[in-house]
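For this view, one protein chain was removed and the others were kept in their places.
Our next item is chain A:
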Amino acid sequence: MAKGDPGGTTRSRRAAPRSRKGATGDPELVQLLTPEGERIDSVTGPDGTEYRVDFTDEEYRGLYRDLVLVRKLDAEATALQRQGELGIWASLLGQEAAQVGSGRALRTQDMAFPTYREHGVLYCRGIDPIMPLGLFRGVDQGGWDPNEFKFNMYTIVIGAQTLHATGYAMGITMDGKTGTDDGEAVIAYFGDGATSQGDVNEAFVWAGVFNAPMVFFCQNNQYAISEPLERQTRIPLYQRAAGFGFPGVRVDGNDVLATYAVTRTALDNARHGQGPSLIEAYTYRMGAHTTSDDPTRYRIASEVEAWQAKDPIARVKTFLEKQKIADADFFAEIDEQARRESVDLRERVLAMPDPEPVTMFDHVYPNGSPLLDEQRAQFSRYMESFEGSAH
């Protein structure tokens, strides 16, 4: 590689450009950055599609910043839960590349339908990272405007959002908003466990039948709470797509570059009217499913260690260092930014007020309901009866 040549193009920096099918020891896995921080020029996926990225140095550094910030904010939320400030937290630790890679692949006009773990995608959509903490703190149900940010509300029932995404994508087609570079596409996030749900399979059927501009993005983090992948499937998940009549691809979900490339390609195919596809981002949830479970009960330390060696951030850092795209000052600056933002997040979470109790009656119906209004009035009178008392 053209080391010490920051002014050169991305291509010129690749000392040993390689194009190959699959990646290290796993022909099924699309990978552009190895766990050792080695760049792979391009990869041909199982369906013959060639995947590559062409980032500027600034863009590489931006991806690194995203990964570090997202991990730090997630760690802060976990700490806040441990200190009793959040009721529960669903950590994304280990899945940063899958989320940042796919999240950065979205164009402004694309719509995302998340689960409750997509804090990294939420961050990429430009939403204040404090937003999901209100949900987990119990002061609201997530406060962002889904239409403004093109990022729907978190969905807790497993797989339900894949149908919403598919319907939304059908609407895009009905609106005539596909077929051009400006076309819109939809991405639905779900996990390996969700692939067992009827809704996800129905969404596959619908998306296929209606050729919806849809990307199904499965973060296979290997566990549905305690249940391993073998409890959900007997074939690789990406292969399920074939049965529904659209392409499926498995990408190294710990590789932010490959995740970006694969997602961008799938979204572009969708927006150009080529219909749905399934991406299986092969990754690992390093922490617990949520702060309520204990992963040491259901998985062994050596497995976790093996995945630690594939850490999505470490490999980008190695790459940036090796290629002299970033220096120690840069890494220190990012760490400092992450520290500042997590402190800021902490302070703002602690300052989050409880909602006024009467607001629980708000927004049940767009058009209201007389019986609910009556109940609200009764409740208000009841609450007012305590005013001035020792309560």
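What we mean here is this: contacts are C-beta pairs under 8 Å (C-beta built on N, C-alpha and C of every residue); 3 or more make two chains touch, one makes a residue touch a chain; residues count from 1.
The criterion applied here is as follows: contacts and distances are computed from a predicted model.
As stated in its UniProt record, the chain not included in the shown complex is "Pyruvate dehydrogenase E1 component beta subunit", which appears among "DNA-binding response regulator", "Pyruvate dehydrogenase E1 component beta subunit", "Phosphate-selective porin O/P" or "NrfD/PsrC family molybdoenzyme membrane anchor subunit".
Only one residue from A:V30, A:M170, A:A185 or A:A281 touches the chain missing from this view: A:M170. When the whole complex is considered, the residue among A:Q31, A:Q81, A:T115 or A:N152 that touches the unshown chain is A:N152.
Only one of the listed residues, A:G48, A:P370 or A:G388, touches the absent chain: A:P370.
Summary of contacts with the chain left out: across A:P35, A:G120 or A:G142, the touching residue is A:G142.
Mapped onto chain A, the footprint of the missing chain covers residues 113, 140-143, 145-147, 152-153, 155, 157, 160, 162-172, 174-175, 198-199, 202-203, 205-206, 209, 362-367, 369-372.
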